[in-house]
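Excluded from the complex is one protein chain; the other protein chains are retained at their positions.
Letters A and B mark the chains in the order given here, with residues in each chain numbered from 1 onward.
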Amino acid sequence: MKTVFLLARHSFKELVRKKDFYVLLFLLIGLIIFFYNKTFFGTADASRYLKDIGYSLVMICSIILCVTFTAKQIPSELESKTIYPLLAKPVSRDQLVWGKFLGGLFMSAASFTIFFIVYLIFINLKGEGVKGILMFQAYIFSLCLFTLLSAVTVFFSMFLTLSANITLTLLLFFYFSWYNESLRSLLLDETLKMRLFYNLLFYALPHFEFFDMKTRLAHSWDPIPLWIFVSVIAYTLIYSTLLVISSSALFRRKNL
Amino acid sequence: MERIFCIENLTVVYDRKGVSGDKAVEDISLFLNKGEIFGFLGPNGAGKTTTIKALLGIITPTKGSVSIFNRKVSPQTMHVVGYMPEVANYYWFLTPREILDFYGNIFDIDKNILDKRVDELLNMVELDRASDKLLKTFSKGMLQKVSFAQALINDPEVLILDEPTTGLDPISKMNMRDTLLKLKERGKTIFFSSHELSEVEIICDRVANIKNGKILKETRPKNILDEKGNQISLEKHFFELVRDK
Partner (left out) sequence: MRFAAILILLICIPLLSAHVDSFNHSYLLKKGLTSEHSDVLYKAFGEFRGFLSDMSFLNADIYFHGGVYHLEEGETPHLIVEQAHATADMREEDHNGHMHDDDHEDAGYRHSKNTMNILLKISSGIDITRHIHLSGKRKKEILPWIYYAIRLNPKNVQAYSIGGFWLAVKMKKHKEGIELLEEGIENNPRAWQLYLTMGHIYISRLKDYEKAYDHLTKAKRFMGSGNADRFDRRSVLTFHAEACIHLKKYREAIDSWERILKDFPGSSQLRGRIARVRSLM
């Protein structure tokens, strides 16, 4: 485990030393301040649009950082051949895969935390604010989202090129964010012949829509019920673990 | 004499999809005794790096076996091995000190010992003044020095070096040769591949020539020179060998 965390911490350093995070942070702050200061027809304290747009911006920035950073982890090690001195140390391929996955996750979590703090400061200064429990649930669910995204991206990096990996991961994410209703409707169709197949597909695909707290946060709805909160966290842990284990198995067979 | 590593009938075939692969290395057998410096010579594409990767467990042999200290190669056996890769690429966002710290922590070396060792290694490779500069600012030669330093971070019993003097200036090459000889005196075992026949001539106890994945000949440099009655240099002997085969 120590080796895995060492590898993860090492990936984290890369985030700190690259400009990408800072560019997105300043862009985010600039945009949130811009929208924060806007008044509409003499009304200064309409705040739901700020919560909505702000949350979307925070998530877009974090997701792009997460996917692009994690997708590069193993391919860049292979391309730059830094993987050889690493594997010539007491580091197994499994540890490498887990280390890269956790590195992507820690990096995403850290950058999201900072973005989220900026967001919370501004939305609590304007209008109706946000309930504490909702903020907490949104934060945890976002971490779950990045866990799943990192796992999916690491898995795809075992057999896809960098650009194909990023594209497919983002496409999957946006599909489930916008069109999950269509897949659900399909399953609830009682005339459906291939019900078993669609059910299996439903289980196999990653459900990014579970983590979308934008509407609850922006419109001050009730928090998620506890059993669902716990179930989603459990789903994340199980699904991500299975994906990373599969990634390790694929990586063990990979010709370096 | 204690055998440090043993390669028996090693064959490595790289899989190309749907096509029977190239034999990068075919039926190689080698061993290394404790305290030896072993030179591995061959033209480009001969199979030197493939052999080294198989030795380190980075690639899986298609046939044959590799053992280090009579144990099958695994991450655990790497505790006593130091490896210097052919291409000295390291993480551009780290400094030499940080990269040595990182690798040293993988070996679980005590912090105080590690700090002291990092300072010594940086001094040895003359990078003490550049120890806190990012690696992205380093020249090829400087990266090669970092590469050598990281190979020694765990004070290994056996050093495996893939073309260690590439990119070094003549003085640095000489310093490296002296370092290798000092390590030998301390009981370390060294296996390295090279194109620099002059340095092989100076420091190696044994030499193997490889071409097209096969060992051509394994001998001692001293024996070659004695055989030919000192009328032939190692370089000339190497050319003759490679051309004939």
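Quick note on the criterion: contacts are C-beta pairs under 8 Å (C-beta built on N, C-alpha and C of every residue); 3 or more make two chains touch, one makes a residue touch a chain.
Computed from a prediction, not measured in an experiment: that's the story for all the values here.
Although one chain is omitted from the display, it touches the following shown chains in the full assembly: A. Interface note: of A:5, A:122, A:175 or A:202, the residue touching the hidden chain in the full complex is A:202. Chain A meets the missing chain through residues 18-20, 23-24, 27, 31, 34, 38, 40-43, 45-49, 52-53, 57, 60-61, 64-65, 68, 128, 180-181, 184, 187-188, 199, 202-203, 207, 209-210, 212, 215-216, 218-219, 221, 224-225, 227-228, 231-232, 235.
FYI, only the chains that are shown with their structure count from here on.
Each chain gets a centre from the mean of its Cα atoms; for chain A and chain B, those two points are 42 Å apart. By the touch rule above, chain B contacts chain A in their complex via residues 14-15, 53, 56-59, 74-76, 78-79, 81, 83-85, 87, 89-91, 93-94, 98, 102-103, 105-108, 134, 147, 150, 154, 160.
Residues 2-3, 6, 10, 13-14, 17-18, 80-82, 84-85, 87-92, 95, 255-256 of chain A touch chain B in their complex.
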